[in-house]
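In this view, the complex is presented without one of its protein chains, the others remaining in place.
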């Protein structure tokens, strides 16, 4: 794996590295960690990389690695830069025969996302978008329960992602994470909705297997001087008649990453919350509530396969994240071996869905919450 | 207390009776428990009432009781009939000098509610609308925390009331509770939104002290053959700039009465849920989460005054309900004694707010979730 | 109902009154509320009792009421005095033809308890000991699950009752509740173990249907100057081979009334906690955890019969307490009607068990936690 971004002070770069390393399947072999070559070199040193595999920029990395003999060169790149810097390295990597792991949202704009979709189809490379919450065993179980018909026909979806860390204008203090996320030239046209609203959107579509058809959104910038939305509420209509609500907020003081989803069918409902990710509640119409637990009784193969430890050993954010990398590694290996394989990770198409969702909620909000198709 | 409605098979009548009796301040002395005189008489027998205080209808009750000597006659009436039967007994009682306790929503229509407001002002009688959830000690504490400034300026409100009991068409089975609630000739123009959406609306306004200015609502009837909404999602805008979401649903399979509210200011957020009503979480921007408990440390006088038992003795739905009756009884007594008193219970004005809320969400939904003023 | 004790400042007297009144089956008609006749009269006034039914002492009450015509006189007495004042009024009431409700522990000493057992048998009166926690619907459900064999053979019982309110020497401040509970001349030979340890003991035997055969106890007085135990830990051995642990503490700072029980059989385990009394967890060996809820799906008749409201209306301490009074009232009425009836409330025999438990743990602790038979 070669990494683009993730230099000193980056939060998500370290997450990707720990997740990729967890199962002993993936090794970080090179990187272009910063747009500042000195910082990139420093990051490489701290990561025990040989200096000649630490590059000043992603172009050099991709083109140089390509020249290395197979087996020596990196197998894929992992892109962990701010949103506006996803597209260029992804494109170059795909065009030069490398698979791609990319943080979300997939790109700065929908047109970039569409070009990536076409490139992936044309090149046949694998593309994994790290909507990491889909990696939790209990999220897999939720999806399996919906698909198996336990819930019946889905009617109602409530998905929410409240955070509180942007309740004040910390971008003005130089906080790096806040800085680019609130800057339209780096984050894109949406703030909160792009950063975490897309996670909620993806989770809802992943679990229900249904696409959001249209949205009516009310986005707000509560913190004075901020240029992008820091809170939003969205009414949703799904294909097939289900309805729902999506909430995303970065000004909900005191909330951590309370990503939570409830899905109600005509026979049962489910409830999952990221703060207690190893529990899934299933509420039936005619018998006691069931509580599924990671590693516990009665789980689907999909949930079991995503679990590393026996019940009672809490698995967390990194383990869920690592499940995407593991599935990606298995996919790469199986393809190399000419074997069939399923794609158990979010793809470039999920990325395009996310961009269309962003477009739709931003447009709806601009039209005072009128309904807009996704 | 004389009761109107609440005969055999009624759920809420019994709740009102238990709540009224709890503190030994109020005695049921008469009633017109059913529109069927035989059933009314039977109910009276079961309640150990003397036969001559059990009336065939509310008109007879009010007019007969009025003739009884003071001290003997009932002090007030409690109306626990379906929505379309609130107005007439309330009006007659007020006009004949009786105070009124009335279940919510206050009336069948806004015009009825407006007439009741005027009558209350004109007659000077006390009117208590049983938005019972405001009686919980931790709801009182939440209100006190907002008022004291602990939350700072309120920005975001998320209030939800999911139930599952109407997920199938049980009204077709003769279930009495479901029957009238899904019948527009008895419930009024809204189903779920009138029945429980108004509770959520009232709770949000009660705790924040802010009025909802406008709503964008998407109401749905999921169960085939039903005539009124059984689910709804509402975007809200409050006076002063706060925003929010209100969810009410009666088709969320497996949910009981999961009334829950979260309010976020620019300094702290609070969270309360009726399934664990004795806990209130306060999430601060700069220190650990605080967990307030009924009867516990650090409570406001308002919360303490609403608590009957030391910490650790869970108080529930009936105790909260009884707090309204108790406050009403104290109010009646103090007024009779010529003393000043505060009104610690929802009033006729709250009832009018609820009707306007119903009007607004129904109209908004009819206009495809356009914004409508409340 | 005539009450003995429960005058101004008493906590539990008010609880008994609210519990007795809840279902409209029982009316407080007289009382001897204090050993101080003036205070007794004052209490009677506050309770709206006619002055001639407020007595200066329990002897006068029992003997006077006995002279009243049937139908006018009280049906039973409720004893809510400190422990050392349970026996005398209970004895006199039984001897004069009155049924008895008595707070726990039943008496000051085991010999008193034994005499009461004999008196109850001899007189044929009903005797209800208010081990109120057995009144919770989910405790009834737990008992039903054990009896139905869902748990298989019971192996392990963990029951605990931590409180924190006696963590400092508040009895020295004149706090009335603390005062008599820490005074061996009023509470008896045990402090914490008598006051709340007996609740835990009773709950364990009630749910499992098994008797504790022997105990090894380590009682402690942590607060300097206190004369009775304020904390204790007990190893237990049950008939049939089950084992367990009982914890009771009044110096566990910050704990309210965290009565909790877990019972494990060879097929399943259950968990119930009084802080969330409407939830019961059942942990199976081979399928997901089940969560039973008061008023919810899949409940036994015993649990349903103890529930007043539909699911989602939290029932609390008073409702559970009221279930004992209700069962007692039904028992009295059925007996009067010559009908068969089951006794769904703790009896005088439970009271004797509690006293023997106190004897055993005190003796064991005095012998450095040697095993002592109960």
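Letters A, B and C mark the chains in the order given here, with residues in each chain numbered from 1 onward.
Basically, a residue touches a chain if its C-beta (ideal position, glycine included) is under 8 Å from a C-beta of that chain, and two chains touch if they have at least 3 such contacts.
Just so you know, these numbers come straight off a predicted model, no measurement behind them.
The shown chains contacted by the absent chain are A, B, C, with contact judged over the whole complex. For the chain left out of this panel, the touching residue among C:96, C:123, C:220 or C:305 is C:220.
When the full complex is taken into account, the listed residue touching the unshown chain is C:284, out of C:66, C:147, C:186 or C:284.
Annotation: of C:8, C:56, C:254 or C:298, C:254 touches the absent chain (contact as defined above). Considering the full assembly, A:258 is the residue among A:258, A:300 or A:323 that touches the omitted chain. Annotation for chain B: contacts to the undisplayed chain at residues 281-282, 284-293, 296-298. Interface residues of chain A facing the missing partner chain: 11, 14-15, 17-18, 21-24, 28, 47-48, 163, 165, 255-258, 274-278, 293, 295-296, 308-319. By the touch rule set out above, chain C reaches the unshown chain at residues 155-156, 158, 160, 162, 164, 167-168, 216, 218, 220, 222, 231, 233, 235, 237, 243-245, 247, 249, 251-255, 262, 264-269, 282-285, 289, 368-369, 371.
By definition in this document, only the chains that are shown with their structure count from here on.
Comparing the CA-atom centres of all chains against that of chain A, the greatest distance is found for C. To fit its Cα atoms onto chain B, chain A must turn through 180 degrees, a value rounded to the nearest 5. Chain A and chain C have centres, each the mean of its CA atoms, that are 55 Å apart. Within chain C, contacts with two or more other chains are made by residues 293, 296.
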